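Only one protein chain is missing; all other protein chains are in place.
Note that the chains take the letters A, B and C in the order they are written out, and that residue 1 is the start of every chain.
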Amino acid sequence: MTGPLSDVPPASTEFLATVAARELEGKQRVFAGVGLPTLAVDLAVRTLNPDLELVYESGVCGARPEAMAEGIADSVLVSGAAAVVPMPVLFGYVLQRGHVDVGFLGAAQVDRYGSLNTSFIGSWRDGARPDVRLPGAGGAVEVMANAGEVVVVLRRHDPGALPDRLDFCTSPSPVAARAADPRAVPRGFGLRTLITPKAVLRRRDRFGELEVASVHPGVSLEEVRASTGWDVAVSPDVVETRRPRVEDVRLLREEIDIVRLYLR
Amino acid sequence: MTGPLSDVPPASTEFLATVAARELEGKQRVFAGVGLPTLAVDLAVRTLNPDLELVYESGVCGARPEAMAEGIADSVLVSGAAAVVPMPVLFGYVLQRGHVDVGFLGAAQVDRYGSLNTSFIGSWRDGARPDVRLPGAGGAVEVMANAGEVVVVLRRHDPGALPDRLDFCTSPSPVAARAADPRAVPRGFGLRTLITPKAVLRRRDRFGELEVASVHPGVSLEEVRASTGWDVAVSPDVVETRRPRVEDVRLLREEIDIVRLYLR
Amino acid sequence: MSVDTSAPGVVTDLASAVAAHVEDGMTVAFEGFGHLIPFAAGHEVIRQGRRDLTFCRMTPDLLADQMVAAGCVRRLVSAFFASGSAGSLYEVRRRVEDADPAPLEVEEYSHYGMVCRYQAGAARLPFFPLRSYAGSDLPELNPRIRTVTDPYGGPDIHVVPALNPDVTIVHAQRADRHGNVQMWGILGAQQEAAYAADRVIVTVEEIVDDEVVRADPNRTVLPAHAVDAVVACPRGAHPSYAQGCYDRDNAFYREWTPISRDPALLQAWLREWVYEVPDRTAYVEKVGAERWRSVAVDERLSGRVDYGRRYAPQEAAQ
Partner (left out) sequence: MSVDTSAPGVVTDLASAVAAHVEDGMTVAFEGFGHLIPFAAGHEVIRQGRRDLTFCRMTPDLLADQMVAAGCVRRLVSAFFASGSAGSLYEVRRRVEDADPAPLEVEEYSHYGMVCRYQAGAARLPFFPLRSYAGSDLPELNPRIRTVTDPYGGPDIHVVPALNPDVTIVHAQRADRHGNVQMWGILGAQQEAAYAADRVIVTVEEIVDDEVVRADPNRTVLPAHAVDAVVACPRGAHPSYAQGCYDRDNAFYREWTPISRDPALLQAWLREWVYEVPDRTAYVEKVGAERWRSVAVDERLSGRVDYGRRYAPQEAAQ
């Protein structure tokens, strides 16, 4: 994909969605969430991967929406889809069986091995009331265990969002699963790519740690290190994150999210 | 139901089907098999129970066939049915959950507690080759465990078909299930009514034995006893089996099985 | 379509169905995954003042926020504590984070965990296995998540216990007067949640002639034997949607956030839109034509399939 590059800021939705879209090149099936993943998936279909099959937790497979979906259960995902299956089939046969290549997830906290917390901030053991009741597991724990790999986009990059230790492990990485039961390691690679407003972090090994793979334009490696809650590893071939093309930003603004639901 | 009585012989299909049909009075849902049960169910709908819901192992619920079904997966059961569900739903949610009142089963052997053998005649343990390979369990073991009660029609009444001990217990009665695991007693009553060419035998108690409830016209109680492979109990209020009405026989021959598929 | 609703069947009105089947202290599942959420039935439960319910729902959605705020709910059994696309459920959060104005018990699973609980309940199994919990803190948070030993030599596998609601309430596009229910679009776990329950109430956009259902038996998600009450309740899923009938009221979902954030506003909303509205017909009128136009949809028809019919021998002979 060539063309002039855009100067949208690295923390913008346009920048993050474009970086996320690149993760879908060459993939067959993506488990798409709501919000920024909606933009990333749509952009990928329009630019890098027209044959990508969009699978949604709601049971929709092979969606071909005529308008931008405002949620994973939006009616526009259903009309004209290739299949709509009940949730036992979606979770059991499509996801747990292993038909999803890439899952997009959000998180409040991510640890160095790519385990996610979407449940609580604060203490929760022994009946304690948490400081913040987050949305909970939803289908994230299943996506983490069963998708081929996972991509997470965070809107923050600071030691609160990337702590040394999660307040709660909702969706364990293969590392955490192996620690709990060495025989029960899940099928998936777990988190492969973490996209933040400052950098892209990757895990190269299924049982490895996140390392900084690229740093966004205008952000220093030192800033990335200081903003991470553990002594984060850096890839020997760390580069600057490639900017979105002008065309990517145009597509996002003028064809994908024309009502500016997710783009602010 | 009144009207003049027929003198068809007690061993005839017309006689047995009519006696079986009476078991469906006041029931809501019947799990119908092929052959004689097809006739019994159709006759019951026409005479005693127009609202009876016909459920088939193939997943058809609320069948309203326009022609006589030649099997439990006949296309005439599907066209115009209220529902067709996949087999995990039929066996799991309809049958195992407990929505079937009466199940019709066949058997090669029935024991005194109403356990059925539909698997083998002869020895089978230690890799022995059986004398006769019977059809096997099919769905019978599930119907026995999960239907409210079971009706069996046998075409023979002799010590081979009603032995003291089954060659193989395919579908256990609650008595046999309790003996295997007192905590795993199934939901259903098990066999309540056994109809043979000589008599009707019933179990009054979920953990009780079959006893002779009625003897067909022209058959002696002594003959029934001598034809049974154990010292069979006799109900204190044993009676003669009520004959079919002329109208029942006419319906079977002229409206239900007009091609004489099951009536010979 | 003319339907004789005086004929025998399970057809009733919503107030009667709720009064007959939903009692204080019961476990009640309201299912519908972002689609066909039974809001009208939930509002009727609020109006009838039910208390101490164990409220089961994969994604609580606004319906949970409303029923919790109305004081109907003692315990929430769920997997996701936000409203689909549009932000927090602040009433739920106040209860959980600050016990304000009262505590709320929570029993927490994942989405598939809830699906598995319904599957076990529907099939009268004690539990259902799933693969995804090893290493998660969920089993420590919720001791009802356990493990069983694999008798085939594999690793231990997590299981969740059967969920058997006293009542399950769902909404659908249509049913016949016997209770054969058909729906299309996103089906969620409605079939499992209904079969898992002792009693089932179904509100529908339309009650149709028997022949409409029987012309397409594969479309029936709930056969009549699984259904205890059918209620004609057009637009009974608003502000969620019914595929092909009306779209989700996304504007209302966005409006909910500030309402939910302010307990006084929330109580005022309940007064105006639930307590002082006698039934769904009045609600539909109050919503108003303009708003209904904003969620109207164009037609996009499925094709027909041929189920065939055997040549009757009589006809063949003629």
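Quick note on the criterion: a contact is a pair of C-beta atoms (placed from the backbone, for glycine too) under 8 Å apart; a residue touches a chain by one contact, two chains touch by 3 or more.
This one's a predicted model, so the numbers in the text were calculated from it and none came from an experiment.
Novice: Name every displayed chain that the left-out chain is in contact with.
Specialist: A, B, C
Novice: Among A:Gly98, A:Pro182 or A:Gly218, choose the residue that contacts the chain missing from this document, as touch is defined above.
Specialist: Checking each option in A:Gly98, A:Pro182 or A:Gly218, the one touching the absent chain turns out to be A:Gly98.
Novice: With the missing chain put back, one of B:Glu23, B:Asp42, B:Glu57 or B:Asp101 would touch it. Which one?
Specialist: Answer from the full complex: B:Glu57 touches the omitted chain.
Novice: May I ask which residue of B:Leu5, B:Ala73 or B:Leu221 touches the chain that does not appear here?
Specialist: B:Ala73
Novice: Could you tell which one of B:Asn146, B:Thr193 or B:Thr228 touches the chain left off the display?
Specialist: The one listed residue touching the chain not shown is B:Asn146.
Novice: Contacts of chain A with the missing chain: which residues?
Specialist: So the residues of chain A touching the missing chain come out as 28-29, 53, 60-62, 64, 66-67, 75-76, 78-85, 89, 92-94, 96-99, 187, 258-259.
Novice: By the contact criterion defined above, which parts of chain C meet the unshown chain? Give residue numbers in ascending order.
Specialist: Against the missing chain, chain C presents residues 124-127, 129-131, 146-152, 154, 157, 159, 161, 173, 182, 184-185, 187, 212, 215-216, 218-219, 243-245, 247, 296-311.
Novice: By the contact definition given up top, give the residues of chain B that touch the hidden chain.
Specialist: Residue positions of chain B that touch the missing chain: 34-35, 57-60, 70-75, 78-80, 84-88, 91-92, 95-96, 115, 119, 124-125, 129-142, 144-146, 168-173, 176-181, 183-187.
The criterion applied here is as follows: only the chains that are shown with their structure count from here on.
Novice: Report which interface contains more C-beta contacts, comparing B-C against A-C.
Specialist: More C-beta contacts join the chains of A-C.
Novice: In angstrom, rounded to a whole number, how far apart do the mean CA points of chain A and chain B lie?
Specialist: 58
Novice: Using the average of all C-alpha atoms in each chain as its centre, how far is it in Å between chain B and chain C?
Specialist: Roughly 39 Å, centre to centre.
Novice: Could you say which residues in chain A touch two or more other chains, in rising order?
Specialist: Residues of chain A never touch two or more of the other chains.
Novice: Going by the contact rule already set, what residues in chain C reach two or more other chains?
Specialist: Within chain C, the residues that touch at least two other chains are 119, 191-192.
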